[in-house]
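For this view, one protein chain was removed and the others were kept in their places.
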Amino acid sequence: MINFQYLRTSVVKTALNLLAKDPKATFIAGGTNLVDLMKRGVTAPEKLIDINHLPLKQIELKNNVLRIGALTSNSALAENAIVKEKFPLLMLALQSGASAQLRNVATVGGNMMQRTRCGYFYDTTMPCNKRQPGSGCGAIGGYNRMHAIFGTSEACIAVHPSDMCVGLVALEAQVVIASTKGERKINFIDFHRLAGTTPEKDNNLQKGELIVRLEIPLNNLNKNFHYLKVRDRSSYAFALVSVAAALELKDGVISNVRLAMGGVAHKPWRLTASENFLKGKQATIANFEAAAKLAMNGAKGFGENDFKLKLAPNTIIEALTVAKAKA
Amino acid sequence: MSEIDNNQSGDTRRDFLKKTSLFTALSLTPLTVLKAADNKVDERFAELFEKIPLNLKVNNKPYVLKVEPRVTLLDLLREQLHLTGTKKGCDHGQCGACTVHVDGERVNSCLSLAVMNEGKSITTIEGLAKGDELHPMQAAFIKHDGFQCGYCTPGQIMSGIACIREGHANSKEEIREYMSGNICRCGAYPNIVDAIQEVKEKGATI
């Protein structure tokens, strides 16, 4: 990798100014994905602005909203007492990702910003529209066992690799983003985007912006929940399919439900139709199966990943079943 | 590390230098924090881009260093400080062989830029034993034969200690999950789990 410049600041405004001034600069937080990508030559920033010293690590519950600083480490978030008690689904999702070592360093913001794990993206000699727009998609017609079945485009069928983000989508989190112009807040579901014709853009963060915090409204989804990650080995592997499921049950009837999937799209995939179907219905296997079937509307395989058309609904059913059985 | 000093180095080095700014220069001073944002570029600081100062402690020994920003903590330990107990297994955070403790927490040193560890305290495998007295985890690894080739071992031991400290060593199943970031190709896993469980159950402060 090139011998980039390295700067460090503990002031958010300074960090934003530095970034705004230099198109070849990028922020580095935990660096667990960025350093990896730089070693592979996938990205080559000429200036790194170390934001680890910015005051964005607090976790607090205020006015029924959990506020999580963007520089909170994945492990600190998973171990947080409020998260364990009020948002255990998020804890499970976090624990399903990466390894203990990586989670100690990887930040919440960095987790959101991580790039796809598509092998064609990582190999700079192979075609990849995400890495090099216009070069083609190696995964279409190639090894696409890990790839997307929802919201794909002719340009890209990569998936977003995060587990945490799947949990956050299910929890209807919001993202607070800062720039030199001030702050804005968007729904977490709108943070990541589909590849469309511009797969080089993973998300809707604009140049010069910084994720400063997440906000999660308090809910009653901390009793019947589950995060189920299906993968090729028992731990430390990316998802084939993952499902975040949470139910609010009253006398066996589903009063509230959240469902989101990972490993199936360019962004965490919320299963709104399935949620709507389940609301007000009995928490039965038959209803879970019907909801899972609904979730698959519009799904499309690319050969090697055709199995996900079966694995995904099965995983939904299993996650709901386990969630229901809790408590 | 010696600076290259051949005939062509003057020109070529300049070719490779990136444009500079005072912000960078400021950041070179240890623990200096940028407060202002609108200073002008100053060419005098260009030379500094190649190596910047770094102060850290390794196994309680303070080091005052100058390193290129692209040097990882792992390569700093192995190639410059000659602390080769910490291993390079994949260089991409996918195997855990490079696990060290940074301010007490286990991290993959291969994905950590050395300069990001300014002011931090690093513990490596070389820092565990007290003279001839092995750390309980080291002794347990020998007792339970928690290794074969020994290459992943320093990482497993550093990770195992952290696993107990984090409170994630309450059952074999939990140890397995929380140790899964440390790959052992010789397949000593069951013995490693036995070693960690024994150290945990003995209850000593580690």
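Details
For clarity, chains are labelled A and B in written order, and residue numbers in each chain start from 1.
In the analysis below, a contact is a pair of C-beta atoms (placed from the backbone, for glycine too) under 8 Å apart; a residue touches a chain by one contact, two chains touch by 3 or more.
We adopt the following convention: contacts and distances are computed from a predicted model.
The chain that is not shown carries the UniProt protein name "Xanthine dehydrogenase family protein molybdopterin-binding subunit", picked from "5'-nucleotidase", "Xanthine dehydrogenase family protein molybdopterin-binding subunit", "Multicomponent Na+:H+ antiporter subunit E" or "ABC transporter permease". Here is the thing to keep in mind: the chain we left out touches A, B in the whole complex. Remark: the omitted chain is touched by one listed residue; of B:95, B:162 or B:199 this is B:95.
The chain not displayed touches subunit A at residues 1-3, 41, 117, 119-120, 122-123, 125-126, 138, 141-143, 145, 228, 230, 232-238, 240, 307, 310-311, 314-315, 317-318, 321. Against the chain not shown here, subunit B presents residues 1-2, 4, 8-9, 12-13, 15-16, 50, 68, 70-71, 75, 78-79, 82-92, 94-95, 97, 124-126, 128-129, 132, 134, 138-139, 141-143, 145, 147-154, 157, 172, 175-177, 179-193.
In this text, only the chains that are shown with their structure count from here on.
Averaged C-alpha coordinates give centres for subunit A and subunit B that are 27 Å from one another. Taken together, the subunit A residues at the contact with subunit B in this complex read 1-11, 13-14, 17-18, 28, 31-32, 35-36, 38-40, 46-48, 50, 52-53, 75, 79, 95, 98-102, 104-105, 234-236.
Interface of subunit B with subunit A (complex): residues 16, 18, 20, 23-24, 27, 32-38, 49-50, 52, 68-70, 72, 91-93, 96, 99, 105-108, 111-113, 115-116, 118, 159, 162-163, 166, 168, 176-182.
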